[in-house]
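Every protein chain but one is kept in place in this view of the complex.
Note that the chains are named A, B and C in the order they appear, and that numbering of residues resets to 1 at the start of each chain.
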Amino acid sequence: MRYSGFRVIAEALTGHKGWKPAWRDPEPQASYDYIIVGGGGHGLATAYYLAKEFKQARIAVLEKGYLGGGNVGRNTTIIRSNYLLDGNEPFYEFSLKLWEGLEQDFNYNAMVSQRGIINLYHTDAQRDAYTRRGNAMILHGADAELLNRDQVRAMYPFLNFDNARFPIKGALMQRRGGTVRHDAVAWGYARGADQRGVDLIQNCEVIGIRTEGGRVTGVETTRGFIGAKKVGVAVAGSSSKVMSHVNMRLPMESHVLQAFVSEGLKPLIDGVMTYGAGHFYVSQSDKGGLVFGGDIDGYNSYAQRGNMPVVEDVAEGGMSLMPMIGRARLLRSWGGIMDMSMDGSPIIDRTHIDGLYFNGGWCYGGFKATPASGWCFAHLLATDKPHPTATAYRFDRFRKGLMIDEKGQGAQPNLH
Amino acid sequence: MIINHPLLGPRDAQEFTYLGDAALIDRPDALSFPSTEAALDAFHDYLYLRDNPAGEHRELWFHEQGDRSWLVVTRNTVTHEITKVELARDVARAKGRSK
Amino acid sequence: MTQENRINGGQIDRTKTLRFTFDGHPYTGHPGDTLASALLANGVRLMGRSFKYHRPRGPISAGSEEPNAIVELRTGARQEPNTRATVAELFDGLEANSQNRFPSLKFDLMGINDRLSPFFAAGFYYKTFMWPASFWEKIYEPIIRRAAGLGSLTREEDPDQYDKGFLHCDILIIGAGPAGLMAALTAGRAGARVILADEDFRMGGRLNAETLTIGNHSGADWAEDTVRTLAQMPNVRLMPRTTVLGAMDHGIYSAVERVSDHLPVPAPGKPRQILWRIYSRQAILAGGATERPIAFENNDRPGIMLAGALRTYANRYAVAVGDRVAVFTNNDDGLRTATDLQAKGIDIAAVIDTRQEGDLLPGIRHLKGAQVIDTAGKLGLKSITIRHANGRSETLSVNALGVSGGWNPNLNIASHHRGRPVWNDAIHAFTPPTDGPRNLTAAGAAAGALSTHAALSTGAAQANAALEALGLKTHTADIPKAEDAPLNLTPFWYVHEGKGRAWIDQQNDVTVKDVKLAKQENFTSVEHLKRYTTLGMATDQGKTSNVTGLAIMAELTGRTIPQTGTTIYRPPYTPVAMGALGGRSRGHDFKPTRLTPSHKWASEQGAIFVEVGMWLRAQWFPKPGETTWRQSVDREVLQTRASVGICDVTTLGKIDIQGRDAGAFLDRVYANTFSTLPVGKVRYGLMLREDGIVMDDGTTARLGENEWVTTTTTANAVPVFRHMEYVRQCLYPDMDVQLISTTEAWAQFSVAGPNARKLLQKVVDQDISDAAFPYMACANITVCGGLRARLFRISFSGELAYEIAVPTRYGDAMIRELMKAGEDFGAVAYGTESLGVMRVEKGHVAGNELNGQTTALNMGLGKMVSKKKDSIGMVLSQREGLTDEKGLRIVGVKPVDPSQPLTAGSHFLDKGAAATAANDGGWLTSVVYSPHLGCSIALGYLKNGSAGIGDRMRAVNLLAKTEVEVEIVSPHFFDPEGERLRG
């Protein structure tokens, strides 16, 4: 079934009786060519592109809970490609380009909205670093602008320009950055994959990975064994848990990241903004809620909930940047589990087991990567070669000293 | 969270700075390897690979805004329940570390 | 207007009259009123518009669960959007306005959405607005964004203060209804430290809203007596107007106390609200229960309320919402509304009871097996249509309807640790999970114990259980006599009849139809239901709607309600002001400010200050006649190099390292060797992280056999100290090393320039001739006739230079002394800008080069990493990716045309090379204007840089669309042989 404005009108006039399920609920088959473990954004995107772009068939996505229930359903919806390093920027720019055509591609309005993102700077050193980064972005074919204080003020006059501990001096801007309705991304990919024959199997947790002679043969699940020629794991947040089934220790830790939304407010903030003197970033959703967050809680956790110090730290940043929000109310907080990797960058790679592939380590930046991550993982699964934009995302980069450390924090995951 | 400091009693975790898995105490001796490659392998595994368990986890916390003790905290990463807190120095010595 | 709906009784103070306005109309009320009760007393039912369809709405509740009656409270910078009128305490002069309507509440043009509602079914927007692609940002979304949102912020700074604090107790009791009061009484009498917090301004919970008795008192009187008793106990802290927001780990609860929201403005110096972190050893959730509605066609008109809310308005606030009232219920509690209101002289048109069985209410038209199937009244309820058990329909003229579908325990806080609520078949509701936060129990209605007696007895029992867990003596309390009636609920979630819309989530306009559509499209998981339809995502977070919605989904899918499950309960319990969460840390108080010892003096000199981390440092010292910063900085640099300059360098971290193994310890933490350093000498050190990347650099002085002092960069003072403690305690626990920071103990000044020695000799009591005090010497000395001080002959500027340290309290006097001693030489003070110029001229690395991504090799310091000893980072610094011959090298950069300025962050491109990543040759890290070279100069990291010395490249800044032809030179622009610093 194709969605369109005409269809919406036709259905409205006939009592919405014609809408079909967005996806089937199939029983798992005995075996597949491809099993994608994880029905979050990356897993669903992988299955979608495997079927659509790489023309593969006999694909299943196994999800322990509900589709889109991972971090794709629990994030602050930001898309951007404002990365510094060669290992990252091409990949994220590829992702941004995929976002730009995504809705027409999968026939689902995910509200990809390029209202711009600014990273504020407050010191000369930050300005220099953003200049370096902005130039790197442009060299990689992305867009970037450096705004001075007056330009920022014209854009957001209500920021704290006059009474700030760390005055705003300007910002790095990427106009093509923005937000996307996060759940719709999962649903759009799910529906697109389902329409192309992918079996999306919910409430099916992988509890073991079966191998024979160094080759994967399938997965043990809560709904029984399912055979597979190739298994791709895309379970960010639970990566170590799943890969421990094959005794792999990963270069990452699981950490909780909290995020927050305010009550609905009339429009205030058009684009996305990050504070350069505290842990705070914000955008405003189409429903009017301020969607914001800050730093991770900082300790290993699988609890999907955090504690007060970070809540207060984020609010302090918000109040310092935008003292007008004092009387806005925080409505809801949530916590997601991040694969915090050792250099803050992801991994899309083969493993020491033939036919077993891994995608993870997205830290708190996985949402924006969803399309490219799916595409590149599908590329790797289908061709056994890394996609040109994802060649740096290898396991052995740590052994070789080829880290992709955007923040320069070293091998301490909670600092990335 | 509250960490029951072995010397100071219950303290808000906000006073502490987190480092990570207490296995970081088990730093290899750089001069003990037959080759640079062997040393690199060992240091790679030591520095970069983690068990990252969903469950009991021994981890290093620094009482930065307190007495500057490094602690080994045994904490469940699913429930956040803390079952044991030790001075890291004692743990290191128990593991045979000295000078 | 004169409070036409005010009836007798109630807990309002009729001796005082408060004036207020709503949408500009003046009204009156009394202390004890909420905005909603006062408006209802004045006959105002219409208070808001719904989010999507802009349906006219009035309050459905009398509490914090309210989805409809949300207003903009106050005006000007204190305007507060989305405020629930049902909990806003009335004060004299209150101004409130309706929101999300245009041009007025009664006539809202966006009401057109209601007519178009068939087009706005759940999830419609996912299916359209996709073509053409560019229209989303340009056309569709701007329209949607403009229409979205509820209340508005003024964009002015919030003028009120907020506070934060920390409370400690043995037992935290959340909620001061019968269960909470009884628990507090029990625990308080046992001597435990108790905190009793309640969101209401009047403690008592439902007791204030009911006519039930406790012992020989009315419930409200018993509550008041009990509160008075508790207030006498020094070990009990009563916290009304305090909402417990969330359960954190290990017995910590967050709460907000609304200190001044019931006042026109806070008293001077007083906060509007306080965010408390409550540290409890045990906690009891006694937060009561929330009534849930039944969905039926057009069930959202002003005048239709929860049955219990009608009672609250009548009994507590002395307000008759209507003069002819009906009640629609599936349980016995709903019947109380009819009897209570009738007792107040209000005409009860009928009780429509979905149940077939049970006794009939005497003297009331009690219709068994009946349902409400429709209502009428555009801006307020005028009539309801009912269907009798026999199928006959009847329309009743009423202006208020109470609806009761049962009560949902307020278990939210008990589920904040993601414990799954437990379905209770006796009350047909979810009760708190068995795996909730440790040491938290529930009592009273929050635990599913809905009767007054059950509340009192479970309150006492849980208090005793908590006392026992704490090892305190329990207290056997007499439970006063109270009603103990069962609820007798027969589940009834929605009226199946009718083609119109039956609302579940009133604020977000989610109807039964939307749930059905979600089911039809396979969004059947409760999370999918929520996310697809927006059920429960409004400002009330579905307090009155979630359970109903999922019960309907359960019915549609043939699953049970517990199988269907709930969505996740998340903090905060009710929305909380951002200001309260931010507390005092905003504006200039966002972070503490660190001042240097010479700050007072520098201020007097008119210095320009700059934030360096938490520090404020003098950036430059303008002199009269200087109109640009460059003039000041050029002068400072030239004069320092020509004669002598003085700079406060206190901000560098200083760590005192003592012990017999201090030298060996330094060998481990620094890549180079220190143990061989003689006493009285200083050495530059390079510190690596374990991954082989440079962490920090600085000098270390050996002041005695076992006494060392290390300096760190300003930025890394804290992490380096932490790292050293880690190495000391975790890696080498038997090393005899003691560490303590002395950063702030000493005021340290750099004195640099050819006349530095001459100047210093005027203040230093000892001989500091080159022979007595050579390059890289250090010593404890005295100055100015005997003050203990430290002197280091080190140089960052490349000049003959010293750093002199005196106890901080003398820092102010010292800078004045030094400047005075320097008058003969024309000594200048210089700031961070000049410091930067001189270090770039010398090719010293600093923050922009030490960015956490670069190696010693990149900095041209690869030889400093000793392989002969084990040090942190030594091994992994040898990885192939970090030792690539073609890797980054630090270089100096000069514009070929000296008049052209360079820009830090520009990238290197070969001449003629296209601006692509493949041609990226590195970047300029630091740029300064060198008054000596008369041009912009820079340091940069150049790929394969050592081969490029003397080459010409382009430094391209694509952001400004500028490029400069540059020459790659040695990073040592000035005195490359270092003759001056040894002079």
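Assume a residue touches a chain if its C-beta (ideal position, glycine included) is under 8 Å from a C-beta of that chain, and two chains touch if they have at least 3 such contacts.
One rule holds for everything that comes next: contacts and distances are computed from a predicted model.
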{"item": "Chain left out of the displayed complex - its UniProt protein name, from \"Sodium:proton antiporter\", \"Peptide ABC transporter permease\", \"Sarcosine oxidase subunit gamma\" or \"Sulfur oxidation c-type cytochrome SoxX\"", "value": "\"Sarcosine oxidase subunit gamma\""}
{"item": "Chain not shown, its touching partners among those shown", "value": "B, C"}
{"item": "Contact residue for the chain not shown (choose from C:Arg584, C:Lys762 or C:Lys869)", "value": "C:Arg584"}
{"item": "Of C:Lys270, C:Arg438, C:Lys516 or C:His972, the residue in touch with the unshown chain", "value": "C:Lys270"}
{"item": "Option from C:Ile740, C:Ala772 or C:Val896 whose C-beta touches the chain left out", "value": "C:Ile740"}
{"item": "Hidden-chain contact residue, picked from the options C:Pro562, C:Pro807 or C:Gly852", "value": "C:Pro807"}
{"item": "Chain C, residues in touch with the chain not shown (by the definition above)", "value": "161, 163-168, 193, 268-271, 274, 277, 279, 584-585, 589, 591-596, 599-600, 614-615, 650, 656, 658-661, 706-707, 734-738, 740-747, 782-788, 806-810, 812-814, 817"}
{"item": "Touch residues of chain B, complete complex, unshown partner", "value": "7-9, 12, 14-15, 64-69, 87, 89"}
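In the analysis below, only the chains that are shown with their structure count from here on.
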{"item": "Centroid distance [mean C-alpha coordinates] between chain B and chain A, Å", "value": "30"}
{"item": "Geometric centre distance via CA averages, chain C-chain B, whole Å", "value": "29"}
{"item": "Chain A-chain C separation of Cα centroids, rounded to whole Å", "value": "22"}
{"item": "Two or more partner chains touched - positions in chain B", "value": "1, 19, 40, 44, 47, 79-80"}
{"item": "Sites on chain C at which at least two other chains make contact", "value": "248-249, 252, 417, 690-691, 876, 879"}
{"item": "In the complex with chain B, residue positions of chain C that touch it", "value": "248-252, 279, 417, 438, 661, 664, 690-691, 718, 722, 725-726, 729-735, 869-871, 874-876, 878-879"}
{"item": "Footprint of chain A on chain C - complex, ascending", "value": "51, 78-82, 118-119, 121, 124-131, 133, 136-137, 141, 144-146, 148-158, 160, 162, 164, 246, 248-249, 252, 254, 275, 277, 416-418, 513, 517, 520-523, 525, 527-528, 531-532, 534, 538-539, 541, 568, 570-572, 575-579, 581-583, 585-591, 593, 610-612, 689-693, 695, 847-848, 851-853, 876, 879-883, 903-907, 915-917, 919-920, 923-927, 956-960"}
{"item": "Residues of chain B touching chain C in the complex", "value": "1-2, 12, 17, 19, 24-25, 27, 29-31, 36, 39-40, 43-44, 47, 60, 62, 64, 68-70, 79-82, 87-93, 97-99"}
